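The other protein chains are all here in position, but one chain of the complex has been omitted.
Order of writing sets the labels: A, B and C. Residues in every chain begin at 1.
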Amino acid sequence: MPPKVDREKCDGCKAENEPLCEQICPGDLFTLGEDKKARCRMPRDCWDCMSCVKICPKGALETRVPYQIGYHQAKLIPLMGTNSITWTLIDLNGKVERFHYINRGSLD
Amino acid sequence: MERISACVQCGRCSAGCPVAFESGQSPRQIIRLLQLDQRGEARRSPLLWFCATCQACSTRCPRGLPVLEIMLALRREGQELGEVRAPAFYRIFRQMIEKSGRVSEWRLGFKSALCRFPRRPLGQALLFLQLWRRGKIR
Amino acid sequence: MSLKVTPKIAIFFANEGDELSQSVDLAALVPRFSRAKNVSCCEVLPGGGAGKNREDIIAKYQQGMFNRILWVGRFSPEQRRNWESDLAAAGLNPYLQEWCDLREQGIYHEKDLRELQTQKAMILIQMSLARTRLLEPLEPLCLPGTDAVLVVGGGTAGLHAVAALAQAKKKVYLIEQQSAVGGKVAELGRLYPRICDPHCGLDFIIQKIRKTKSVEIHTLSRVVAVEGGPGNFFVRVLKAPRYVDEERCNACGECRKVCPVVLPEETSGPYGCQHAPETVCESTFRKCAISPPWPLNFPTAYVIARPLCPPHCRKCEKACPSAAVLLDQPPTELTFRVGAMLVTTGWDPYALAKVEEYGYGRYPNVISNLEMEQQDALPGEIREVGFIQCAGSRDERHLDYCSAVCCSVTLKQVLALKEKNPAVRCYIFYQDIRTPGLGEELYQRVKALEGVLFIRANPAVVRPRQDGRLALRVEDTFSGKELDLSVDLLVLAGGLIPSEGTSEIADVLKLPRNAEGFFESHLPCHSEESQRTGIRVGGTSRGPMGIDRAIETAQQAALDVLPFLQETIEVTPTVPVLNLSKCDKCKRCMEECPFGSFLFDAEGFSQVDLGRCRQCGGCMGTCPLLAVSRRHSTIEQLAAQVRAVKPSFLAREEPVLLAFLCANDAYPAVRRAAELGLSIPLNVFHITVPCIGAVNNALIADALAFGSDGVLIAGCRDGQCHYIKGNQLIKTRGDDLKAKLQSMIMDPRRVRLTNLEIRDSRAYVELIHSYLKELKEMGPNPFRA
Partner (left out) sequence: MENKGITTLNDIKTEIIETDLLIIGGGNAGCFAAYEAKTQNPALKVTIMEKAQISRSGATAAGMDAINTYIREDRGETPESLVRWGRAQLGGGPIREDLVLSNAELLNESVEMLEEWGLPIVRDDEGYYKLRGRWDISIQGEQLKPIMAEKAMEAGAQVYNRVAATNLLMAGDRCVGAFGLGVRDGKLYVFQAKATIVATGGACGIYRSPVTDYTGSHHQTWMCPFNVGSGYAIGIRAGAEMTSLEQRWVAIRTKDFCGPVDTLAVGYGCLMINGRGEKIMADRYAHLGGEKAPRFLRLNAPMTEWLEGRAPTYVDTTRLSSEESKELREDLLNERPSFVLFLASNGIDITKEPVEIFGSDPYIVGGHTGSGYWVDIKRMSTIPGLFAAGEAAGGSPNKFVGGCATEGRIAARGALEYLMGVSLPAPPADQIDREKERVFAPLLRGGAFDGVTAVEMEERLQRLMDEYAGGVSQFYRMNEERLEHALKQVKVLQDQTRYLFASDLHDLLNVHEVIDRLSVAEVLLHHLIYRKETRWEGWQTRMDYPEVNPDLDCFIESRRDPLSGEVKVFTRSYEQLVAGDRTKG
């Protein structure tokens, strides 16, 4: 469900045409709010693909599971490398797990 | 106070000071004493108590030093350390405020004149009268 | 798509004096790397790079045994250069050689750590090998250019630059706002130190320019727009009408005899001084609508202040014997194609009326030092004159800086005044007298004069007296005495500020300026740079300076643009390349480029102007999509190096640190540390980048993800970055990353930014040791296997 925008961190990609999240969202769900920060216009329509979270250079976006089906406040944070990705998974009890794997190029 | 070293001793504060001539010392010299770490001497300068807090010094300072605040701080410091006893006027003013929360101008004038010039009561009384007649003291 | 030649890599271990084999186990390394992918030969060179080896290697290259080289060992910069040029002569592209200097990476120090050093060397060679595989042959790029140059501002500085460029046989366009060249200097009375007439020097340089045919001077003109880049600027200039044909007018003056317009004297004080020189009504010449140019008679043709003409009056037109008057001349727009530009737009006097306490503008006998230059107008009965130095300068409320020339100007004026009228008494109120170097002589000369009193203080208040004189109250800080003085004339040494023309051209050319409004780049290293390639700045548009320095900087700037004034401009091939299939048009590269090198292409993609680019790689560092790569330090090459770091060669509790080094300061500092024999721990791996601004967050993420416990980014000190703001760029991005690490429950201290100077070798080594200690306390990076 809804990508949460940290309005402190978001710089609206400096309000140039479209912020990166607006560009990337497969559902055309992001737009630039009047405060020149990214805004999800229809959180209900999000597919949780996390493309926006991955692309945000400010680390200002977070995908949340709707409370109705998932407790507060688990987190899943991707960090993009050049040819690998790491994920930090924090469960509702604060237990941290980390994943790292190659997402481009050869595996050796 | 860490900005005191910024003073370039241009003397603009002193040239503009309306009371420096009375005290024989100028604000620039007070600042210089502080630069020389002779704080005690600065605290004891009579200029501090002549200061009319007119801000001419601070306004003219090209380095933006809060000259007046420095002077006032030195006043407080001197008193707290017990080095300096504030002139009668200030003491009486303070006592009155502490006692009743308000200041009666004629009593303040009377008391401080008594302390400062105990030997010339008549002259002071005449001055007082003149002032009172013109509505300068209530 | 280009045909890629499969890499065949030769690895040469330079084992000069058996140094290498003592530090690492070559018997283990050589067979290990002989088998590595793409490696076609792997050899130990016993004598390092000397004699026989050289011929042997060249012969092997020419036999086709390899097509790129990885050198392992330790090498001086000279050795590298020699190998590169020797092999280039034999046909190997210099960009296909990679240097793995083990000494810079902490090997060679401890002979008893040979085992561990060998393991580290293994990783280092793997890092370099990964990079070598990805190297690309590069050839210098050639951009079309032209030998024409445009100079904006025809003051003294501009004129000297023009003369220098004309002498170098370049086509020069000079753009001047006034009706004639000469600028502020033409308004001065005398020049220190020789107390000579400035018109003499101006005339000298103008004669020089007059002799050449390659200089085109456009007066009453201003630059309105610029397109293109270095080698190919297209400059649009708007030229206001002069209403007099420059070719025909011979300044005979017939027109002035018939002109019905009589202007009042442009004066407001008793001494014939103007308070606000205006550009429309210039000086005392301007007594009718048609007048000689100003401030000098170059070009000679007269100029008409058309708004002053009475309606339908065409008397001058009729009177002119040469038919030179063109009352209906329209403004024209000109476009010049030039390879480079010079900006010498000069200064304006600070508005002294703002220094309220001195009464400028209120009292007629308070004048500025610029007005004092016209001393001929001073009446004889002056007895006492006061000079206030730093009027508005070095003052938080006005100008923070020292205007550099005012002390000498005042001394010169006192000298001239005393020469003319020895009885005059002068007071000079000052904070410090600044006449550095040989200027001391001027000071001493004035100091020795009778009737000149230096008072080390500034007056607080100036008040008019009833007799018309001025009363000054000042504390003589030496004696501590309050002085009450009175003077007939008070001269304020006002400061220099960037001229209006300087602000104007800055906007048109998008030239960055410093807080004071002057042009500034990197003072110690590239003083005449403007942060815009192909545009150089000189003279007082760069800051207050005397005429001598103004001329020197302008000439230096002229020398600096010469490389751009060629038929073809050669550009080092290590330029950024954009992968448009990844680009999202987010324009961050454009925003953050310190040199404004990015433009839009027809489809809205960023496009780098190779001429403007300084190749710092800041764009590569900033691109969130990894769509930009600076050649020879491509994102792929850096990523491959980072990925090859295998922290597992050390025990898990031993932290491993990856350090990105700025090539300008940090790398030389580390290199020097190695030369000094300082102990660089085996825990640290160095990767050199053109500027730390080029380090993309993804690379830092990679480093942490592949297990490095800390990432150090070592760049220049603030304000010392050769690329203006590389360290600021990485700081902002680093802060974003640290915030993210924090949210990932990782210690943000695992990423550290540090600033080094070129000789901070010891400081660097100490820093590494303390950082490693800190990392050890933090425990291993959770991503470390």
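Everything that follows uses one rule, which is that a residue touches a chain if its C-beta (ideal position, glycine included) is under 8 Å from a C-beta of that chain, and two chains touch if they have at least 3 such contacts.
Since we're looking at a predicted model, the values are computed, not measured.
Undergrad: For the full complex, can you list every visible chain touched by the one that's not shown?
TA: Over the full assembly, the chain not pictured touches A, C.
Undergrad: I'm checking contacts with the chain that's been left out. Which of C:Asp584, C:Glu654, C:Glu675 or C:Asp735 qualifies?
TA: The single option touching the absent chain is C:Asp584.
Undergrad: Could I get the residues of subunit C that touch the absent chain, sorted low to high?
TA: Counting over the whole complex, subunit C touches the hidden chain at residues 579-582, 584.
Undergrad: So that we can see where the missing chain sits, which residues of subunit A does it touch?
TA: Interface residues of subunit A facing the absent chain: 1-2, 18, 23-28, 31, 41-42, 44-51, 55, 63, 65-66, 68-72, 74-76, 78, 85, 87, 89-93, 95, 97, 99, 101-107.
Quick note on the criterion: only the chains that are shown with their structure count from here on.
Undergrad: Given the contact rule stated at the top, which pair of chains has the most C-beta pairs in contact?
TA: A-C
Undergrad: Centre to centre, by mean C-alpha position, how many angstrom separate subunit A and subunit B?
TA: Subunit A and subunit B have C-alpha centres separated by 64 Å.
Undergrad: Taking each chain's centre as the mean of its CA atoms, how far is subunit B from subunit C in angstrom?
TA: 52
Undergrad: With chain centres defined as C-alpha means, what is the inter-centre distance between subunit A and subunit C in Å?
TA: So the centroids are 40 Å from each other.
Undergrad: If a residue has to touch 2 or more other chains to count, which residues of subunit A qualify?
TA: Where subunit A is concerned, no single residue meets two or more other chains.
Undergrad: Name the residues of subunit B that each touch 2 or more other chains.
TA: As it turns out, subunit B has no residue touching two or more other chains.
Undergrad: Spell out the residues on subunit A that touch subunit C in their complex, using ranges where they run on.
TA: 9, 13-14, 16-17, 19-20, 23-24, 55-59, 75, 77, 79-86, 88, 90, 96, 98, 100
Undergrad: Would you tell me which residues of subunit C are touching subunit A in their complex?
TA: The touching residues are 584-588, 591, 624-626, 635-636, 638-639, 642-643, 696-699, 701-702, 704-706, 733, 736-737, 739-740, 743-746, 782-783.
Undergrad: Which stretch or stretches of subunit B touch subunit C in the complex?
TA: Per the stated touch rule, the residues are 8-17, 20-21, 25-26, 28-29, 56, 60, 62-64.
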